[in-house]
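Worksheet: the structure to be examined is printed underneath.
Here the complex is missing one protein chain, while the rest keep their positions.
Entry: chain A
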Amino acid sequence: MADRRVFFLTFAVLTAAAVFLLWGNAWQSSYVLKLRAVKLGGLICVGLSVGIATVLFQTLSNNRVLTPSIMGFDALFLLMKTVVVFVSVGLSLPPVSAAAGFLADTAVMIAATLVVFVLVLRRTRQDIQLLILVGVIIGLLFRTLAGFLQRLLDPSEFAMVQADMFAQFGGIDAQALLIASLLLTLLFVWLWRSHRVLDVMALGRDPARALGLPFDQLQLQLLAAIAVLVSVSTALVGPLAFLGLLVTALTHSLMQSHHHALLLPGAGLIACLVLIAGQTLFERVLHLESSLAVVIEFCGGLLFLILLAKGKIK
C-alpha cells in the first residue's frame, strides 16, 4: 500500500538527513562527515525504534495515550546501569567495550521484560491492562531501588550513572550502532510482514480470537518486539518518554487510518524527522549541543497535552 504521505515523509527525512550531514561545507572533511554519519545513524535508529515501539504498544493496549515507558522500561534501564556501576566498582572490574556493553544492556533488558511479561500474563489470564498496571508498579519499584543504590555510590561513581539518566545523542558508538541497526532491520522485516495481523490485533483479544488469530502467542511476540525496540533506543541514547506520544499523535492525525501499513512507517519516519530536524537546529543553529532531548521531551509533552485537550486524540 504505497501512500503519498509515506513518500512525502521519506523525502522529508532524506532532506533533513542531507542538511544535517552537509551543513557548513562538511563534505570537505571526511572526519566530520564520519562523525555526523554515526550520529545520524543513531538518530534514525532511535527515531524508528521509539515511533514503532509506541505504535505497537498502543495497538496492544488499545490506548492512544500510553507509551512503553509507562511500563518502567526506562526504570529498568536505570536500575541496570546503577547495578553495573555498583558491582564493577565493588569488584573493580575492567571497563568493557561500548559494543559489548550495548549488547549486554539489550540482552538484559529483553530477558528481564520477557520474564516479567510471561509471569504476569500467565497469572492474569492474558489481561494486558493488568499487565500495564503491574508494569507501572514494577517501574516504581525499579526506580526506588535505583535511587537507593545511587545514594550508596560516591559522587564520582554517581556521575557515571547520571550520564545515563538523561537521553544523550552525542557519543554513540559506531560498533554498537551497527549491531543495533542489524537487529532493527531484522525486526522491521518481521513487523512489516505482519502488518495485516497487527490490524486485527488492534481490534482486541476477543474479536481477534474470534477471527482465528492465536492472540496470546502473538501478544507475547509483540511485547518481545517492543522490549527489543525500547532496549535498543534506551541503550543507544537513554530514556525518552514523550517523544513516542508526540509522534503517534502526529501520525494518527496525518494518516487517519487504523492500517499498520501506514501507521508503522508513519510513526517511524515522523520520529526520525523530529529528531534529525531538532538536532540540526540545536547543534548547528542554536549551538546548544546537549539540550535536544530535554526540549523534545518538554515540547512533546506539551504538544501532546494540547492535542489531548483539543480532542484530537481518540
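Everything that follows uses one rule, which is that a contact is a pair of C-beta atoms (placed from the backbone, for glycine too) under 8 Å apart; a residue touches a chain by one contact, two chains touch by 3 or more; residues count from 1.
The definition used in the following text is that contacts and distances are computed from a predicted model.
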Complex member absent from the view - protein name from UniProt, among "Iron complex transport system ATP-binding protein", "Cytochrome c oxidase subunit 1", "Transketolase subunit A" or "Dihydroorotate dehydrogenase": "Iron complex transport system ATP-binding protein"
Which of A:Val83, A:Ala99, A:Leu213 or A:Leu308 contacts the chain that the document leaves out: A:Leu213
Sole residue of A:Gly101, A:Gly204 or A:Gly301 that reaches the chain not shown, by the stated touch rule: A:Gly204
Hidden partner chain, residues of chain A it touches: 59, 62, 196-197, 199-200, 202-204, 206-207, 209-214, 258, 314
